[in-house]
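Worksheet: the structure to be examined is printed underneath.
Every protein chain except one is present and positioned as in the full complex.
As written, the chains take the letters A and B, and residue 1 is the first residue of each chain.
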Amino acid sequence: MTARSLRRVALYVGLVAAALVMVAPFLWTVSTALKPSADVFASPPKLIPDPATLANFQDVLTLLPFDRYLLNSVIVTGAIVLLNVIFGTMAAYAFAKLRFPGRNLIFAVMLLTLMVPFQVNLIPLYAIMVRLKEATGIIGADTYFGLIAPSAVQVFGIFLMRQFLRSIPNEILENARVDGASEWRILRSIVFPLATPGMATLAIFTFIAAWNDFLWPLIVTSSDDMRTLPVGLALLARKNTVNWGQTMAGTVLAAGPMIAVFLVLQRRFIEGLTAGAVKDVG
Amino acid sequence: MSRWTQPAVALAAVALVVSACGGAASPAPATQAPVTAPPASGAVESPAASLDTTPVTITVWDYYGEATPIKPAIEGFQKEYPWITVKYEALDWDSMNEKFAVGVAAGAAPDVATLDMTWIPTLASNGVLEDLSTVSGGMLNGAPIAEQYNAGADEAMRYDGAYVTMLFDFDAYALYYRADLFEKKGIAVPKSWDELRAAAKTLAEDTNGDGKPDKSLYQVWPDTFHYSQFLFQNGGAILTEDLAAAAFNSQEGVSALEFNTSFIDDGSGIYWGPDQGDQMAGFKDGTLAMFQNGPYMMGVLKSGAPEMAGMWKVATAPFSKQPGSYLGGTGLGIPVAAAHKDAAWLFVSYMLRPEQQIGVYTYAGAAPATNAALDSPELTKADPYFGGEAPFGIFLDAMKTATHFPYVQSWAEIQTPTMDDAVAATLLGQGSAKDALDAAAEETNALLKK
Partner (left out) sequence: MTLARLRRQSIGYALIAPAMITVVVFLLIPIVLSAYWSFTDYNGVRPPTWVGLDNYTTLLTSPRFQRSIWNTIAFVVLGMGLGPPLGLATALLLNRAMRFRGVFRVAFFLPVMTSLVVVATIWKMLYNENGLINEILRLFSLPGHNWLSDPNTALPAIVVASVWQGFGFETVVFLAALGGIPRDYYDAARVDGAGRWALFRHVTLPGLRPTILFIYIIGIIGSFQVFDQIFVMTQGGPVNATRTMVFDLYDKFNSLHLGEASAVAYILFVILATLSWIQFRFFGERD
């Protein structure tokens, strides 16, 4: 065996071991979800559920309006991802490549908002939403607007895209301008295509954060049929105990769509673009 | 709306007449079993005015979760009070605390909420809770409030003399023990601290041969709930009578904490920190043979460990000088900022009728709080899970000798982290009980001054 292929094997072994470390806790989660409640704390602990049962999954789907929660999560998360990818990239391009008075100051202020823990904003933000609902009836607290609007364009996303976009060589943009292209044209035909891996990354992160968000949806919704998955699933806890089988089943069901989205996005964009780019570096 | 006015007025008239006659059954739906009424107390004041029947919607927040006794009662309530629509919101215990604070502060408070009794000092002292004496006129379902609860519960519902919450379920500690192991080892049910320690020592077993007992241990919680139990039993108090200074670092308090620590020291107890995980595992795999906790654990054991039926029994908590426990539970509260307080009070009253109060036990496995409900045969019948005994009576006695936490503004911080830290530090061997309690007392006194 050559040194090279030995290195390859070592690499694979290392990666597989590491991957197992990452995945093992989830296998345990799935295992718990498949156990009847008597077995969840069986001693000694059973790794493979036997008997395995789908009862916990059935419970979650029947005890809670799971389909409604799922629908809400899909709508809210989808909207947040779309809005962030579009408006976030637009703003990021402006911050990265355009010059206008106050640019750095505005960007700095935006970054500063990241440094305030969200909790202190809860009361004023919720108060704003309550007033909006009272005044208009259709936007504000306990509406999709209330769930989506505060996260519609996130500074995190603008920051991420700005860093990506900085690496676009200025010459390309200058040439296009010299050729008479408008900024919008440049955005559409040059920037967006080049920024695709960044946008896919942003989409993934925004999706995850929005899908898993608990605190704000908890506060802003008061009707059961406006709740998102994380808030709805929290109800599986009784006043003094937790039904672990059901909770884990809920976690598995809630994670499914996210994993699916990741699989689609990561293959289409990141995979496609890095496939031919750099090999064997570092 | 006019369709309902006549029956509603008739209902109100009946209520007026009935209460003026002095304490007959409340106007419950005919299908319910008759309720034993509190004794007539002479000239009883009738409710202030006849019921206002403009349609309202009240928001009710409930942290009981899946096993709630409140949700099933809503239908009956809306039938009886057809002009009131209940908007029900289910939350879990952790979220309730936070959401309630935000809701109140942001101007979107609910009309009724389930509130843990340990939150009452904070909420009441900050003026969040409505004075229920005003809304109710001192009456609950046709009789004075004070007559429907025992003295300890009645006091726990008051802040500065006024009622701020209605106790809905109570929490007080008793001793749960593995009766089968007691029998196997010939141990009698302990009644004093010394007997408890002796029992724990006899039970503790070292099954993995490492020199330290690891099975059949006594559960030692590093928190103020369990420490205060020993403090009260030893004749101590948390604060001085005038609520101006800490009193838990007295001689009685120090020996109480040392007693708590003695289980860790001699290996017969296990420090129940986050590494121990869910208690249920500890019960089922035999790690725990004795623990002290509230009535709701009866329901938890039955549903989580049905195979252990007959193995567990409940006894009065062993004490040194006098029986004692912390008194907690759930109260129903109406925020000052609530939009519809009168309708909210009707809901609270409805939930406190014996038929609904029993639901606390049958749905949530917890202990109802009103005298009428506690007299119910449902609660005092022999329970096959607990060896054919009726453990409820023991909890009832515990409730009667329980003391609620001091209602001072800074109670939340005094309990957690100040006193909790002193208890945990001592149990972890970081210092002596006296030093830890003295330090906590100093911090407490500073907090009380603010």
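Here is the rule we use: a contact is a pair of C-beta atoms (placed from the backbone, for glycine too) under 8 Å apart; a residue touches a chain by one contact, two chains touch by 3 or more.
It should be emphasised that the depicted structure is a prediction, and the values quoted were computed from it without experimental measurement.
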Pick out which of A:M90, A:A176 or A:I190 touches the chain that's been left out of the picture. A:M90
Residue among A:L11, A:A38 or A:I172 that touches the chain left out of view: A:L11
Which of B:P55, B:G277, B:P306 or B:P384 contacts the chain that the document leaves out: B:G277
Where the unshown chain meets chain B, residue by residue: 97-98, 101, 104-105, 122-123, 126-128, 222, 271, 273-277, 281, 285, 336-337, 410, 412-413, 416-417, 420-421, 424-425, 428, 430
Would you write out the residues of chain A that touch the absent chain, in ascending order? 11-12, 15, 18-19, 21-26, 28-29, 43, 45, 83, 87-88, 90-91, 93-95, 98-101, 103, 106, 109-117, 119-121, 123-125, 128, 149-150, 152-153, 155-156, 158-160, 163-164, 166-167, 177, 183-184, 197-198, 200-201, 204-205, 208, 212, 214, 230, 251, 255, 258-259, 262-263, 266-267, 270-271, 273-282
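The rule is simple: only the chains that are shown with their structure count from here on.
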Chain centre separation in whole Å, for chain B relative to chain A (CA means): 40
Enumerate the contact residues on chain B facing chain A in the complex. 59, 63-67, 87, 89-93, 95, 98-99, 102-103, 105-108, 278, 280-281, 284-286, 296-297, 300, 304, 306-307, 330, 364, 366
In the complex, go through chain A and note every residue touching chain B. 37-38, 40-43, 63, 122-124, 126-127, 130, 141, 218-219, 222-224, 234-244
